[in-house]
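A single protein chain has been omitted from the complex, and every remaining protein chain is retained in its original position.
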Amino acid sequence: MKHDLLVRGGTVVTASDIQEADIAIRDGVIVQIGRDLGPAARIVDAQGCHVLPGAIDSHVHLAQPSGDGIVMADGFASGTLSALCGGTTTVMPFCLPAPGQSLRAALADYHALADGNLHTDASFHLILNDPTEAQLGQELPALIAEGYRSIKVFMTYEGLRLRDDQILATMDAARAAGAVVMVHAENEDVIRHLADRAERMGDLVPAAHARTRPVAAEREATHRALTLAEVTDAPVVIVHVSNGEAIEEIARARARGVNVTAETCPQYLVLTARDLESMDWSGAKYVCSPPPRDEAHQQAVWRAIETGVFDLFSSDHCPFLYDSPTGKLNRRGRQSFRHVPNGIPGIETRLPILWTLGVMGGRIDMMRFVALTATNHARTYGLYPRKGSIAIGADADLAIWDSRIRRTIRHADLHDACDYSPYEGFRAQGWPMTVILRGAVVVEDGQPVGGPRGRYLGDRGA
Amino acid sequence: MKHDLLVRGGTVVTASDIQEADIAIRDGVIVQIGRDLGPAARIVDAQGCHVLPGAIDSHVHLAQPSGDGIVMADGFASGTLSALCGGTTTVMPFCLPAPGQSLRAALADYHALADGNLHTDASFHLILNDPTEAQLGQELPALIAEGYRSIKVFMTYEGLRLRDDQILATMDAARAAGAVVMVHAENEDVIRHLADRAERMGDLVPAAHARTRPVAAEREATHRALTLAEVTDAPVVIVHVSNGEAIEEIARARARGVNVTAETCPQYLVLTARDLESMDWSGAKYVCSPPPRDEAHQQAVWRAIETGVFDLFSSDHCPFLYDSPTGKLNRRGRQSFRHVPNGIPGIETRLPILWTLGVMGGRIDMMRFVALTATNHARTYGLYPRKGSIAIGADADLAIWDSRIRRTIRHADLHDACDYSPYEGFRAQGWPMTVILRGAVVVEDGQPVGGPRGRYLGDRGA
Amino acid sequence: MKHDLLVRGGTVVTASDIQEADIAIRDGVIVQIGRDLGPAARIVDAQGCHVLPGAIDSHVHLAQPSGDGIVMADGFASGTLSALCGGTTTVMPFCLPAPGQSLRAALADYHALADGNLHTDASFHLILNDPTEAQLGQELPALIAEGYRSIKVFMTYEGLRLRDDQILATMDAARAAGAVVMVHAENEDVIRHLADRAERMGDLVPAAHARTRPVAAEREATHRALTLAEVTDAPVVIVHVSNGEAIEEIARARARGVNVTAETCPQYLVLTARDLESMDWSGAKYVCSPPPRDEAHQQAVWRAIETGVFDLFSSDHCPFLYDSPTGKLNRRGRQSFRHVPNGIPGIETRLPILWTLGVMGGRIDMMRFVALTATNHARTYGLYPRKGSIAIGADADLAIWDSRIRRTIRHADLHDACDYSPYEGFRAQGWPMTVILRGAVVVEDGQPVGGPRGRYLGDRGA
Partner (left out) sequence: MKHDLLVRGGTVVTASDIQEADIAIRDGVIVQIGRDLGPAARIVDAQGCHVLPGAIDSHVHLAQPSGDGIVMADGFASGTLSALCGGTTTVMPFCLPAPGQSLRAALADYHALADGNLHTDASFHLILNDPTEAQLGQELPALIAEGYRSIKVFMTYEGLRLRDDQILATMDAARAAGAVVMVHAENEDVIRHLADRAERMGDLVPAAHARTRPVAAEREATHRALTLAEVTDAPVVIVHVSNGEAIEEIARARARGVNVTAETCPQYLVLTARDLESMDWSGAKYVCSPPPRDEAHQQAVWRAIETGVFDLFSSDHCPFLYDSPTGKLNRRGRQSFRHVPNGIPGIETRLPILWTLGVMGGRIDMMRFVALTATNHARTYGLYPRKGSIAIGADADLAIWDSRIRRTIRHADLHDACDYSPYEGFRAQGWPMTVILRGAVVVEDGQPVGGPRGRYLGDRGA
């Protein structure tokens, strides 16, 4: 029987293995791995390259409204196209209900925005910003049963943050129905206390953003979130961990038996709080939460990547135009850090940064790269075995990496709809020059080919 | 010049010294320590005994209303008399404003109750249960300036608990005005979550009290309180620490530079959660918060006493009648642990318990006993050098301990107005048979003599 | 092209994946994984079973002399046959030079004993018991270059233990030449101090073995070994870790950046020190070093398996006849624990124990089982990619597990040459009923078929 596609001559890398093998694909699915796999309608030559699972970015924000006329630079089309060109074949954006809106209505809105615009496959996390008893008792269990198996809660941001009792109730409901709870762990009260003080003292520059969200605020919320998970016996994901003290809390909780998955992001490896201290207002380009820390914390994050404290490496792509009234420099954002929208783009640069510094830099091997960027995401969020690995029966999502490629990151070369990259000038070694989505070649020679072929992945963990 | 009183022939113990010396007193104050001190109007023979500073109990509840018709068994008269007979010459009760009442009005009420009824000297802590901006901005600083230099906040109990933003504001105000903040650290939301669940499952016995206030809830709140202190740079006291995990948080915070004082109580050395598991409802006798834990945590508390993690050993005397409609077995308290008032008596037994198990048991020396029960209290709450030690110029508050005395604790022998002791049957070795308050012998041969001579200590740390 | 062998219909498990797939084998090597793999000379039906990589046991003692007429119960033939029947296809025994013997001469002896007797593949670790300058400077580097890439040092046992300066020199030489150093970490002086004291007090029963090798002695040596590795920057394996305190040292060292791999064994999950406390001398059956600890340490070991502190799960198979003058109850062993040879058998029961308690018991998933018992061993000791996984080009070593099988472990059913099993009566769920070694079916229906087909694996990591 003739295969649809044969990826030939490459080195196949999974989370546990490196092997010289060809991959045969039929009907969008991997059917054979090995040698002498027989004829195929199309052959992709992977000689000299590493064939990895298409990556999953389980932490991206697309088309999410931010209030006050602030809008995200990327909708589903540009966001997923950018992801694809960076070697990512599945993204997991958030669905955020408007105030008073039901989860189901919000999902309808987000699905409408996504439909027909996806360049990668996708699946939503549900943000719970107002967990009523009805929601927790009925709507949420029903949605989880339908396959929405990850819930996000915030411990910071006015209007989003939940109280401890609400988080406990959410964790209880999630565990009972079989979902996992993602937590943005920063203590809002601490932050507001410090931000109010900064404001009173006239300290309004972007750098004040980092000063008013100290490590202690993240460590505290991390400890608290892990305690709430301990009490409810619920599986929990601590997202975008930025520093060594929060890492220590995660390790301690794990040793107590808490079922915790931990995520970090490129900004905590590459940026520091000093990036916010530009003389002009361009520090706003690096305003995200938690903020980048210092070199010692960068090293702690690396160490935790190397030693297995971290399971997930995501982008937390949250793109705002820099020089725009709807973005970082909106009318009020030009005047105070408190009005600079929080978030930075990074969906396309996530993998080349980790490949360059981690794999080429000798800190992690390629198998750990695959685990951190694909397999563990699939497992944590119920997409495995369909996604996240190169295995028989899995979707044929592949990224073919060529480590001989050297590229300096320039925003002009990226495919998002933002107007800058916080990683401008980063010298990458290695790039995913060919990307395959369910058997279709969607990136060739580093350039996207064809239109949006992405699908929504609905029945996670079902 | 003739002294008023000479304490002769004893072994004088302070927080750092043990010496054979007489003590000469004039006008209620210690004027000389040494040998051959000359004639005195009265001589107390301390041969064979240890002469210690009169102890301070900085954590007692007297005459505090508890709502729902529940009343405390002890007012100021019985409470301070009981304290005195246990070797304590200064107590620090709490002033709790009624809902909507100003601090100043509440203080007027408490002073009225105390006036003329004090057998020991006394000074109030202020409970902040509803910190308005006006309170924090004006009333509190004024009161602190007048000498009320310790503020108590609760992280548990509906109606008392403060949110993090309120605690931050309180700590900020306290630090600015020169007061210390005491924290009852248990996570109310965790406790309510578990108590609601216990109630739904019909688990209403007194033992459920301990099950629904787990170590994790105390550890979490302790970590959080210490973070809030870290952020505001305020000195903080973590009161009634019950377990090894909270102790670890305190040690870690101290290593981070947090200015934290730590307190524990007899219940965490002598009782365990199993005491609440009686077949009948008598477990209610041991309902206090945090609850007693297990033997391993008792050992952790001892270790922390020995190694200096703890600075303060208080009673947390909070007396409710057991068999009474106004006490433990009130109408609803007979039906559910949630309505059993929290708190146990212990103002008179605190010192004999620590003397017996700690000093006679070889765990601590007498100097550490003095530090834990007197000197450190005076220092933490601004009563030093007037109180807390045996030094020239200090108030002549003395407790003369006779280690040859063996007494089994029987409630019938105690002087409080409660109807039971949680330590009934405890075999004490050593008792303060003579107590002197500002130069007046107020306990002789173990029995109180004379009426209430206590004074309010108003100008702490001024 | 026709395959030699096709394993059909099973669920294939690697350290990162679970997939429904067939496996095609040619010339002893895996050539294809997938569906519809075409004809084969022989087909093995794996329906309803899990197909795992043949396991590696990297810690076994075979045919090692013990002095004083004590001999090991297993030589290479019985030892490797027993391994095979337990699902292990590669073993790594130790080569121990006799006093004064060169490493090369010792290797010649061991190779002579192994040749023709191997039922599994095998590769030796070199024990360094007397590291002369010549050995470290010349013999060792040459042997490492030839493929002997793992060196074992002892911090205990008179005649084997090395001083710190010797360990440092060994680590230095190993790192320079590209080998890894395995460490038996127990402080010999502490043990001898306590054993001398026990002897003086007449405490000679087997249980004294555990009492005189306390957790502190293992924790200390572990900390020290990790420091020596830190100073020399050498990769190190801490073998047979038995308790939570040593585990904590490993985690701390890892956080400092020490390149440490950690191993534990079934005895630390299933046995406790109480097993040594039999009324008669049968406690000798459980005498091994480090000794089994208590339940709390068992839980710590499980936790460390679950959370990734441990990389390796080995048997430390070290078999002595129980009731024999050459074994546990030798003339002097009947009189004092000091003369009971240290070690217990377990090469065949290792995997069923972990499968039953770990996988069936819900503590770890099958992928982690594979990592702990096969893949990580191959990677740590340079056998990967030839051994340790199911991948294209790898040796076709497979173990086909049937979880429906329930067997109570009886020594009579095992294939070693010992006379007891410490796990007698253990109820296993799941057993490797078919085992394949380089494409040859060597165990069928749970019974070995055919003679010794094992080979020595000589060019590790070359």
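Think of it as A, B and C in the order they're written, each chain with its own count starting at 1.
Convention: a contact is a pair of C-beta atoms (placed from the backbone, for glycine too) under 8 Å apart; a residue touches a chain by one contact, two chains touch by 3 or more.
Since the structure is predicted, the reported quantities are computational estimates derived from the model, not experimental observations.
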item: Where the missing chain makes contact, among the chains that are shown; value: B, C
item: Selected from C:D109, C:D130, C:E230 or C:D365 as touching the chain missing from the view; value: C:E230
item: Among B:L6, B:I33 or B:V435, the residue in touch with the chain that has been omitted; value: B:I33
item: Selected from B:L204, B:A251, B:I405 or B:V441 as touching the chain missing from the view; value: B:A251
item: Residue of C:V71, C:V91, C:V190 or C:L329 in touch with the missing chain, whole complex considered; value: C:V190
item: Contact set of subunit B toward the excluded chain (per top definition); value: 1, 12, 14-21, 24, 30-37, 251, 254-255, 257, 303, 307-308, 367, 371, 375, 385, 389, 391-394
item: Residues of subunit C (touch criterion as defined above) contacting the omitted chain; value: 163-165, 168-169, 172, 187, 189-190, 192-194, 214, 216-217, 219-220, 223-224, 227-228, 230-232
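Going forward, only the chains that are shown with their structure count from here on.
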item: Arrangement of touching chains [line / ring / star / complete / other]; value: line
item: Rotation, 0 to 180 degrees and nearest 5, that superposes subunit A on copy subunit B via CA atoms; value: 180
item: Subunit A-subunit C separation of Cα centroids, rounded to whole Å; value: 40
item: Distance from subunit B to subunit A - Cα centre to Cα centre, in angstrom; value: 51
item: Whole-Å gap between the CA centroids of subunit B and subunit C; value: 57
